[in-house]
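After the structure tokens below, expect a handful of questions from me.
Here the complex is missing one protein chain, while the rest keep their positions.
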Amino acid sequence: MKLILLIDILGTVAFAISGVLTALNKRLDPFGILIIAFVTAVGGGTLRDILIDVPVAWMRNLTYVYVIVGSAIFAVVFRKRLGYIRKSLFLFDTIGIALYTIVGVEKGIASGFPPVICVALGTMTACFGGVLRDILCNEIPIIFRKEIYATACILGATAYFLLHNTPLKEDFIVIISGAIVIIVRLLAVSFRLSLPNIYTKQEME
Amino acid sequence: MKLILLIDILGTVAFAISGVLTALNKRLDPFGILIIAFVTAVGGGTLRDILIDVPVAWMRNLTYVYVIVGSAIFAVVFRKRLGYIRKSLFLFDTIGIALYTIVGVEKGIASGFPPVICVALGTMTACFGGVLRDILCNEIPIIFRKEIYATACILGATAYFLLHNTPLKEDFIVIISGAIVIIVRLLAVSFRLSLPNIYTKQEME
Partner (left out) sequence: MKLILLIDILGTVAFAISGVLTALNKRLDPFGILIIAFVTAVGGGTLRDILIDVPVAWMRNLTYVYVIVGSAIFAVVFRKRLGYIRKSLFLFDTIGIALYTIVGVEKGIASGFPPVICVALGTMTACFGGVLRDILCNEIPIIFRKEIYATACILGATAYFLLHNTPLKEDFIVIISGAIVIIVRLLAVSFRLSLPNIYTKQEME
């Protein structure tokens, strides 16, 4: 499906740019920026492929490599003006997360893993690029402190898995579960929802 | 062997709780706590399985997943009272380390690796969950600074490997080498033994 390819590329662009922004913030040099862009964009999928022991996707398909290098150069050159496209980036990012989640669940199902593991693989595909980016930049992964989209991924991945066993058409299932990821994330951001705070006031001091 | 399964589960509980405690200390949110619990409990075994290129154990056997999620919830809810079971946790942890070490050596032997590598795989299985926990929490791994049980694992793993070539029965070998890990660790903790300090007073300032 051409649409999926387009979404995949837009998601990769958004992830790579998020990597570049973190790297610029840490004043990394061009080589460091490129590596962080790369890891942010493909890190989650790479970990997934290693865990399920299938060939790592980006090593055989250079589209990702070119898209990431292009996005990184673009983001460095226009870094002062990225504010203008912040909303577009956020949208690409959200759509990318939805797609990455679904790709992860699908790969898990294709390799015959149990449901919980498939959901975990979907979430990992969408979230662990950011985790690796933060580790390489010597930060506690932001997704562990201020949950941004892991819940959205878990819900979307679960929906995909449940619908997968119904007679619904594949395309339709992708759209529904992708929409769940996107809507939950947009709602969470709009209403500043987050996971319940488990710390007492005293503990937070 | 049912006993081994029980020990394995108690070890997983202790490791997961140790992960939760570190995560709580860093004020991570529920998603972060769960991931750290998971990585602490299965990280060492996962790295081992990837290095020797066999399927990752917890991805096919959901017992671990349920035990870890249950332990994490328990530890978060009762975190103020975990002090009361600190001794039990320490015991589970020590027994868990012994078992993890043996499982690692056994897997190395089964894949035909040389002795030194088998001992390294056993030690890695027991110790690297904690290393990954500390990296994700942005700390230098505690086991690199203040050696707690790596030596116990290395001694127990070496014993297992040596006895493995004798006509002794498997169960007996497991018990002996497991006991070595446990006793060395208990002695080290009781008498505050650690690896020799290689730094001069001047260097430590």
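Order as written gives the chain letters A and B; numbering starts at 1 within each chain.
To be clear about the criterion, a residue touches a chain if its C-beta (ideal position, glycine included) is under 8 Å from a C-beta of that chain, and two chains touch if they have at least 3 such contacts.
Here the structure is a predicted model, which means the values were calculated and not measured.
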{"item": "Residue, one of B:51, B:73 or B:188, that touches the chain absent here", "value": "B:51"}
{"item": "Touching residue (missing chain; options A:4, A:28, A:116 or A:189)", "value": "A:28"}
{"item": "Residue ranges of chain A at the interface with the undisplayed chain", "value": "23, 26-33, 35-36, 46, 50, 53, 55-56, 59-60, 62, 65, 76, 135-138"}
{"item": "Those residues of chain B which, in the complete complex, touch the missing chain", "value": "50-53, 113-114, 116-117, 131, 135, 138-141, 143-147, 150-151, 194-199, 203-204"}
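We adopt the following convention: only the chains that are shown with their structure count from here on.
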{"item": "Centroid distance [mean C-alpha coordinates] between chain B and chain A, Å", "value": "31"}
